[in-house]
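Starting off with a structure, shown below.
Note that this complex is displayed minus one protein chain, with the remaining chains in position.
In order of appearance the chains are A, B and C, and numbering begins at 1 in each one.
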Amino acid sequence: MPFIPHTEADVTEMLAAIGASDIEALFEEIPVELRVRSLAGIPAGLNEQQVMQLMYARARMDGRPLNFIGAGAYEHHIPAAVWAIVSRGEFYSAYTPYQAEASQGTLQTIYEYQSMITALTGAEVANASVYDGATAVAEACLMAVRANRKSTAGRVLLPRTLNPHYRAVAQASTGGQGLKLEEIPYVRERGQTELEALAPYAGQDVTALVIQQPNFFGVLEDVDALTDWAHARGALVIATVNPTSLALLKPPGLWGQRGADIVVGDGQPLGCPLSSGGPYFGFMATRMEFVRQMPGRIVGRTVDLDGRPGFTLTLQAREQHIRRGKATSNICTNQGLLMIAGTIYLAMMGAEGLERVASACMARTSELVAALARLPGVRTAFSGTRFHEAVLLIDRPVAPVLEALAARGIEGGFDLAECYPELGPALLVCATEARSAADIATYAAALGEVLQSAPAARKQA
Amino acid sequence: MPFIPHTEADVTEMLAAIGASDIEALFEEIPVELRVRSLAGIPAGLNEQQVMQLMYARARMDGRPLNFIGAGAYEHHIPAAVWAIVSRGEFYSAYTPYQAEASQGTLQTIYEYQSMITALTGAEVANASVYDGATAVAEACLMAVRANRKSTAGRVLLPRTLNPHYRAVAQASTGGQGLKLEEIPYVRERGQTELEALAPYAGQDVTALVIQQPNFFGVLEDVDALTDWAHARGALVIATVNPTSLALLKPPGLWGQRGADIVVGDGQPLGCPLSSGGPYFGFMATRMEFVRQMPGRIVGRTVDLDGRPGFTLTLQAREQHIRRGKATSNICTNQGLLMIAGTIYLAMMGAEGLERVASACMARTSELVAALARLPGVRTAFSGTRFHEAVLLIDRPVAPVLEALAARGIEGGFDLAECYPELGPALLVCATEARSAADIATYAAALGEVLQSAPAARKQA
Amino acid sequence: MTLPMCEPLVYEFGRAGRGARGQWPAPESNPPAVPAALRRARRAPLPEVSELDVVRHYTRLSQLNFSIDTHFYPLGSCTMKYNPRACNAAALLPEFLGRHPLASARHSQGFLECMYELQEMLKEVTGMRGVALTPMAGAHGEFAGVAMIRAYHRARGDLARNEIIVPTAAHGTNPATATMCGCVAREVGVGPDGDVDLAALAAAVGPKTAGIMLTNPSTLGIFERRITEVARIVHAAGGLLYYDGANLNAILGKVRPGDMEFDVLHMNLHKTFSTPHGGGGPGAGAVGVGPRLLPFMPLPVVAKSGAGEAARYRWQGEQDLPQSIGRLTGFNGNAGVLLRAYVYMRMLGREGMSRVGEYATLNSNYLLARLQQAGFVAAYPQRRASHEFILTLKALAQQQGVTAMDVAKRLLDLGFHAPTTYFPLLVPECLLIEPTETESKETLDAFVAAMAQILREAATEPDTVRGAPHTMPVRRLDDVRAARELDLAYRPPAP
Partner (left out) sequence: MTLPMCEPLVYEFGRAGRGARGQWPAPESNPPAVPAALRRARRAPLPEVSELDVVRHYTRLSQLNFSIDTHFYPLGSCTMKYNPRACNAAALLPEFLGRHPLASARHSQGFLECMYELQEMLKEVTGMRGVALTPMAGAHGEFAGVAMIRAYHRARGDLARNEIIVPTAAHGTNPATATMCGCVAREVGVGPDGDVDLAALAAAVGPKTAGIMLTNPSTLGIFERRITEVARIVHAAGGLLYYDGANLNAILGKVRPGDMEFDVLHMNLHKTFSTPHGGGGPGAGAVGVGPRLLPFMPLPVVAKSGAGEAARYRWQGEQDLPQSIGRLTGFNGNAGVLLRAYVYMRMLGREGMSRVGEYATLNSNYLLARLQQAGFVAAYPQRRASHEFILTLKALAQQQGVTAMDVAKRLLDLGFHAPTTYFPLLVPECLLIEPTETESKETLDAFVAAMAQILREAATEPDTVRGAPHTMPVRRLDDVRAARELDLAYRPPAP
């Protein structure tokens, strides 16, 4: 029996100690008519060798394409040391650090994480992660409703330039509590959120405005103006940011006159492999005055009986295990291990290293855009400054183009057809520091080939 | 500067403390005319990301062929936990456990290793590894000369069925000390060492006889008869064995009337990946009476000042750092980490698991031989019982056949042309528990194809 | 078992200008410009440390932790069992690790086949009709489940149903989830035998009842025997039944939530299917649904078309499930966790599944029996323990002034992680103990010996217990000060 250490002698002795005739007797309280008769649908067990062979074969099916997709998950160099440490049993197989004295390793790491996230975002306090960037936005909307005592409308404005998956998750996650999420359009030429589009809300009760920087198109928003607009109208500002970009961009804590109120984002770029979509971690930070409205775990530094410093979970009265139905959120298990990876990643990179990563991302993306937009039938959609993503307009439907690229071992980007039909055939591409000049040339050559070999379906304006 | 933590301020302060003007001044004792002018032949440094990309590309060049080569290194399942633990910094980045109190982890693991190796071989004491199986044979020959006080000839008999690389290493390693290594032929039909071939040595001073079980052809030798022959003539017996096979085969400690005197082998099959040839580890065990003649480190259990059990390096007076020119060997750094992998592997498998591995190896090899010998132009060379290797005779030169198989993603075996020309075109194949029935079928089909597509060069008897 | 001493903060190893430069890309010769108004003015105060400092610091920090790989961890309701390293190795294969979540179908079939088979296996062990994998923890699965219950009632025009009934022993996430979904949690009590008070339940249900959330075995460590009756009452009132599958390991292969007439459940794959807890996460809270809730599953769900060699897999979206409650994650959930659970299930296989429940229950009942012999008091002595059980130390607290917390802390000194304390709330001074099936009899015996020692110490030298732990890197921490004088982030001294 894999993973079960019992010998026959053990079982006999244990049953004797219990006073039961056999193991079946231990299930005597389960009504007989409910008992499982068979699990025929489950295949027979495999030993480790067999399962690894199976998984090698499955992995081989998926190959290792050259990736130019971003759209919320970004391929970065991850120092080998990060996962060598994260995989240590003492981090990997520990539980939530409820027993503080036996969990100082995890607790201190979280405290360091909180320190780094606040340093990066310019916020005052951070929690020890929520599930991902999307749920972080959703939790921030709910939190804003609690924090903004002046607003009763439960109305949160979401720009259309916010990641469409984040918008969907916010919708699904806040509908039950009756929040009203409303969409703000963007300026077609620049791909930026339209300040004028906010005009209709001028006199109204708005609870919060979400601002994504850089936005889903990779374009930089005019965050100061948007922040000040919101604050002037009593709305809170929820910043959703890419953590890598914060090495170069103004931290949300300094947006506008007063700074964003809640800062969230997906921590994936900080040391988490793409890994088919997860596990990543959502980060969340805010002003000290709102700390009791923030969901999730928080670690504080304190002292022990001898006065020596130590770390412990604190402000637990916000959480479900204490507050139950009145908790700030139902979140319990979070993304702790990934947050540890993020902490080690940030310690390795420091501000200067992260700045270099961010610069390299911007530079590679410019080069990619230049190389692709040079091809006949391809042009850029927006004129604003971009970070590490860009929207390209193609002279034919994107899906078959991406398929042809995939056949050449290239994942060419994210097709915007479904989420932004108004753009016509449009492709969101991304290049980070993990892409070399050679990679970019490979992509450009392949795309050139693909566009040449199949005729354009219809011309776009 | 990668891996160098010094800031400019640090350097300034440190130079001041030293009283040196600059770092160059620290090299003032090196004559100027000897100073390096340039290292132009060394490429510029790469960061981790770049070097990993380079290594990914290099690795891709080598691919992942389906492997049927053995010949001294064997592909086995390695439990994922083995290297997860071995890679822990506390094992991976520790030094030789000279400071016993700060090295109990390594020391106890070695003690457990010594326990397991003696359990497997039937010997009384084991050392904490030599470099590999080949050098273990060489060290055993030198040790036999020291241990066999009755013999003065320095003559060691090596069967031709001993791994030819081991013979070469023994030759190169013992020539300086004037050992005479002499070759014993084998019986052509059975691939076994010929007892009659030993007859000429009957009246002579023979220091030791080496016996490899299973031998290089995968054939089982008549170890009892050979051992007794040697002991009857005052020669010591050096057993060189495959550790996996010991789960099924009589342990050398029980060979013949008195058992082998020195037992060596390559520990690679115990948890060491093929890894292009190393690092593996050589194991070495002997009778208690010979322990002081054994080279290499040995750990003993003892007690501390409080009487509590603990582990320490012992019998160091045999070693070079104490005995210098009179040491049993010059070995210092050994293969410690691999030995730890072997220990964890053996703990995972236990005797029953190892027995299953050995059985599976034998079974897969029979199936492989049956599948290949069925092809026209292929037949088995020897009739004896085999473990997990077999010699096949092919009706044409082997090298181009292997190349054609390699082009099909199959490493088909080891060409015996160079080492055993007397066999004619002959191929040593191997299948362990890591090869499935499907793998064997793939090989048989490919070999059939290859043999059909190119004509036989010449017929063999 | 003594742990090493404290470790400075990572910042304290830093000096201006130091850094792990081997990890940094080369500086751009011609860096693209960020408009001044959007640019960062001053570098963030992150640590400036060498690569060796980082490795050494976090390696040493890790050693300050207890973990399954180093200690017995009998944490009730948390299922701290062996996390097979193979699951990790498989999830870390470069093809899976490097795969972008939005990769083309061509580069996804291997991953999706695993996900599809995982869905199918989970359906089989739970007896449900559909499974969605995307929720990222148990509580997230609960949210999905209750949202589906609400969507179901709404789809029928039944808008008044906003009450979720939870037993008093329920995990905190249950009422919290109800609230998050815009419902009201309504508690019903349990009888002296630990089973739900049926009369109270019958009185509680009605036209406002959206559903009931139950764990079975409950967090009291016992099986709700009249579950069929409970189901009948709730269904008759028009409500649906939610199964909190955090404890599914207790009944794996023995009884299936679907057969107990539950309409929806979540499973803590990080408990039952042994993916590691990682010091707080990640988890995976897949949900399963019966026929009523099939149209409402969260997006996306893996679908298969064709068979054998021609089989093709894809994520289903809104077009396929127009009544779905929507999307709950940025991509497809904690894929790496799901892969680990998949590998674990394939290793267990059909036979292994029921052994999990059997041996978890054997260990639990054995430990309970031995601890009772040693003088501890079971909260429900008349009942069979499931995979976990509750001790109540009320007498000890009253007579010796030694609390459940003191016993828990003293266990740390003796080399054991503490059991869950003070949960469920309704049992005073309780320890909730779950040994799991992967621990050996010798380990359980050693734990009994430690508990017996503590009982002796409570009588003879109670201060030893009350002052515990004595051998950890820190002694008991001042939680009150932690909450009052909030110190939540290191602020570097101004330069």
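Here is the rule we use: contacts are C-beta pairs under 8 Å (C-beta built on N, C-alpha and C of every residue); 3 or more make two chains touch, one makes a residue touch a chain.
Predicted model, so just to flag it, every value in this text is computed and none were measured.
Enquirer: Which visible chains touch the chain that is not shown?
Expert: Contacts of the unshown chain, counting the full complex: A, B, C.
Enquirer: Specify the residue from the set B:D228, B:E355 or B:E449 that touches the hidden chain.
Expert: Once the missing chain is taken into account, the touching residue is B:E355.
Enquirer: Residues of subunit A in contact with the chain that isn't shown?
Expert: On the side of subunit A, residues 1-10, 47-49, 79-81, 84, 89-90 touch the unshown chain.
Enquirer: Just checking the interface: what residues of subunit C touch the absent partner chain?
Expert: On the side of subunit C, residues 1-5, 13, 15, 18, 22, 50-53, 55-56, 59-60, 63, 68-71, 82, 84-86, 94, 347, 438-440, 442 touch the unshown chain.
Everything that follows uses one rule, which is that only the chains that are shown with their structure count from here on.
Enquirer: Quick check: how many Å separate the C-alpha centres of subunit A and subunit C?
Expert: Chain centres of subunit A and subunit C, defined by C-alpha means, are spaced 20 Å apart.
Enquirer: For subunit B and subunit C, let me know how many angstrom lie between their CA-based centres, rounded off.
Expert: About 46 Å, centre to centre.
Enquirer: Round to the nearest whole Å and give the separation of the Cα centres of subunit A and subunit B.
Expert: 48
Enquirer: When you check subunit A against every other chain, which residues touch at least two of them?
Expert: Residues 48, 52, 77, 79, 84, 87-89, 433 of subunit A each touch two or more of the other chains.
Enquirer: Residue numbers in subunit C touching 2 or more other chains?
Expert: 20-21, 23-26, 49, 51, 55, 59, 84, 86, 88-89
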